[in-house]
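Before I ask anything, let me first share the structure, which is written out below as structure tokens.
A single protein chain has been omitted; all remaining protein chains appear in their positions.
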Amino acid sequence: MDTPENLKEKLYSVIFGTDTPAGKRFDILLITAILISVVAVILESIETIESQYAFQLHTIEWFFTILFTIEYGLRLYCSPNPRGYATSFYGLIDLLAVLPTYLSLIIPSTNLLLIIRLFRVLRIFRVLKLLQYTGEANILWRSLIRSRRKIFIFLFSVLIIVTIFGSLMYIIEGPIFGFTSIPRSIYWAIVTVTTVGYGDITPHTVFGQAIAAMAMLTGYAIIAVPTGIISAELINEINRDRLTLRCSNCERSGHESDANFCKHCGAELPERNESDTNHPEKLF
Amino acid sequence: MDTPENLKEKLYSVIFGTDTPAGKRFDILLITAILISVVAVILESIETIESQYAFQLHTIEWFFTILFTIEYGLRLYCSPNPRGYATSFYGLIDLLAVLPTYLSLIIPSTNLLLIIRLFRVLRIFRVLKLLQYTGEANILWRSLIRSRRKIFIFLFSVLIIVTIFGSLMYIIEGPIFGFTSIPRSIYWAIVTVTTVGYGDITPHTVFGQAIAAMAMLTGYAIIAVPTGIISAELINEINRDRLTLRCSNCERSGHESDANFCKHCGAELPERNESDTNHPEKLF
Amino acid sequence: MDTPENLKEKLYSVIFGTDTPAGKRFDILLITAILISVVAVILESIETIESQYAFQLHTIEWFFTILFTIEYGLRLYCSPNPRGYATSFYGLIDLLAVLPTYLSLIIPSTNLLLIIRLFRVLRIFRVLKLLQYTGEANILWRSLIRSRRKIFIFLFSVLIIVTIFGSLMYIIEGPIFGFTSIPRSIYWAIVTVTTVGYGDITPHTVFGQAIAAMAMLTGYAIIAVPTGIISAELINEINRDRLTLRCSNCERSGHESDANFCKHCGAELPERNESDTNHPEKLF
Partner (left out) sequence: MDTPENLKEKLYSVIFGTDTPAGKRFDILLITAILISVVAVILESIETIESQYAFQLHTIEWFFTILFTIEYGLRLYCSPNPRGYATSFYGLIDLLAVLPTYLSLIIPSTNLLLIIRLFRVLRIFRVLKLLQYTGEANILWRSLIRSRRKIFIFLFSVLIIVTIFGSLMYIIEGPIFGFTSIPRSIYWAIVTVTTVGYGDITPHTVFGQAIAAMAMLTGYAIIAVPTGIISAELINEINRDRLTLRCSNCERSGHESDANFCKHCGAELPERNESDTNHPEKLF
């Protein structure tokens, strides 16, 4: 029989780990449970479905709440640093996903129930976390991380641009044509510069349309900037990925990402993502 | 005279093959027939045209149905693996393109007739298949295939993002402003994040507009991700394409895609796509 | 005094050429004249301006018509191949820019006058032609030319995709929600896939919105394809541009596009676009 310590370690490798068959199976089960619970929340929001299947949806809600409570308890139990887990981003989301359902027993309120549903949806972030372990998501993620400062500076510059365009339009068009305040005009500027273009607020004066046209062309031209940033980083990431894999026979690198044999000597290449990092690639 | 086996082989090379003059001519005829039949379906849907040219369009419908039936029969006949063809994606589309017209004789119904028209339009996929044989489409296609996992993970992440934004807006704006359910709010989030921006559902509260602005900026920034993925792969593909062509005189590669002579020794370069793969490039 | 032949040659180098000071001055005058005449046409279309300045605008119209007629005559006179010029794209536009104004004297009609205005606007294409002679436009142009087949195949694939999405929506949503015919539904699909999103036709059924969401995500993901194509070609073009310039001292290439001195030996670099191709770069 397992000692409590052994059990804890085993549990840890299953719940937190992703490199054992049991750990992989746990992750697949967890993603499935999260997706079903999110679908249940989404269905609950449709009035015709809610009125007809209220009991079933209620049952599902409690089933997943209890399931996720048990999971949360086990995570706290087997984590080598329970306090660290509890205060981490995912620890808080795991708690927020279950806590409000219990609170709804004490303080019944329709508004609160709505927010509960939201917190359950937030658990979908966990799926994103698991995605991170696949080789492809890793390349995308590292590229985003590497370009985060450039993207941040770009978004900051966009905010300055939309503030100026919004203020201009507030003066030119004014409250008569829907530009009732600068924040609302900035909202219009964001809608325009990002090329979304709802059309809920549009310029009506000739001068306003000229400024709007300038805002559009600005947005159209500067979208190239984040694209350029990410492209440049991705090209580097993909090339690096290619360079880190070496043939065990001739020690040369530079293999294509889908190559199975060394292009220099023909020897079989070592497996990439699976063998050395045990990523749950098979999930997708 | 040809033996049945010889005839079958010849037919196969004409209908399925693309590397003989007869095969190329067949492909051009097939594309022309598909495009005309699709145009006929499109014209049929315009009421003023349908009421005036009902007879002519009906004749065309039956003409192409019979033509495509013969083609389907010949494909089944000459294919070395008829069952494999019949159950393939294109085999099914070829069947679905003709079957409903015959069914409409037995079960007359306006709704069914509409769906028949759709299935005929689906045959246009065949044109895409033939496009694949051109060198350029090949590069695009290989790039898409190579980046399919990255694109899939990207689209999956986008789905998670729009689910969260949609749920948030459902709580913030609520049914009064058109966000009647989470699926509808997710639809709004997709319209916004992809920068389509119909404007059929728009935020009306200040807080809702703030969240919408965040959704827009997110969409504006992350469109860079698929672009970066495809750019990176395309650059690799184009470079590889260049490296595979070697001068038959000096054995050196690295020629531009439109070069006709070796840039190292001036000898004429071997023809690229046509001579070794016999692609029907001349089609376009 | 010049012989007629000499005069012809001189005129040719001024009107058609761009590499002499006189030729450059002529091009600048021509662009100015075209832009003023286009602005006049644009102002004429504004009712309040037209009613107030009818006489002035009429005078400008006839002034430029006579000016462009003289230019057309001179081009015909000095061209070594007048028939070739007259039947070329720009020759036809030059004729169409002046002919309708004379025709309007014989057949007076408001509709015709509108079309006359349009033909005058088409002359703006000449500006594009002159842009071609600048180094930067050249790089952009060569990249577009090199990727024209890929872009064409991409646009063709987009047309097939919008035909399928349009036909689907025609069946799902139908005439009640504005999808009155397949061409109109294809128009909606183009509006959606290109992320323009007017919102004049929008899906109202749940299933229609699901298909629309798919169309949006498709458009959002495949916009990456032309971007990737052009990026890949531009990177090659810019690199090639850099490689063709050699230092006259040390014979090494690879200089940045804005370098004035050789980065290997410090010798002054030969001038790029101006000295060897005499492009009217100074125009911009």
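Note that the chains are named A, B and C in the order they appear, and that numbering of residues resets to 1 at the start of each chain.
Note that in this section a residue touches a chain if its C-beta (ideal position, glycine included) is under 8 Å from a C-beta of that chain, and two chains touch if they have at least 3 such contacts.
Predicted model, so just to flag it, every value in this text is computed and none were measured.
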Quiz item: Which one touches the absent chain: C:Ile28, C:Leu95, C:Ile160 or C:Val196?
Solution: C:Val196
Self-check item: Contact partner of the left-out chain, one of A:Thr32, A:Gln52, A:Thr87 or A:Ser157
Solution: A:Ser157
Quiz item: Which residues does chain B use to touch the chain missing from this display?
Solution: 195-199, 227, 231
Quiz item: What residues on chain A make contact with the chain left out of this view?
Solution: 146, 149-150, 152-154, 156-157, 160, 163-164, 167-168, 170-171, 180-183, 185-186, 192, 195-199, 202, 206, 209-210, 212-213, 216-217, 219-221, 223-225, 227-229, 231-233, 235-236
Practice problem: Can you list, in ascending order, the chain C residues touching the missing chain? | Solution: 38, 41-42, 45-47, 114-115, 117-118, 121-122, 124-125, 127-128, 131, 134, 136-137, 139-140, 143-144, 151, 154-155, 158, 183-184, 186-187, 190-191, 193-200, 219, 223, 226-235, 238, 257-258, 284
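In this text, only the chains that are shown with their structure count from here on.
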Practice problem: Take each protein chain as a node, join two nodes whenever their chains touch, and name the resulting shape: line, ring, star, complete or other. | Solution: complete
Quiz item: From the centre of chain A, which chain's CA centre is farthest?
Solution: C
Practice problem: Would you mind reporting the rotation angle for the C-alpha fit of chain A onto chain B, rounded to the nearest 5 degrees? | Solution: 90
Quiz prompt | Gap in Å, rounded to a whole number, between the CA centres of chain B and chain A | solution = 29
Quiz item: Roughly how many whole angstrom separate the Cα centroids of chain A and chain C?
Solution: 41
Self-check item: chain C: positions in contact with at least two other chains
Solution: 195-199, 227, 231
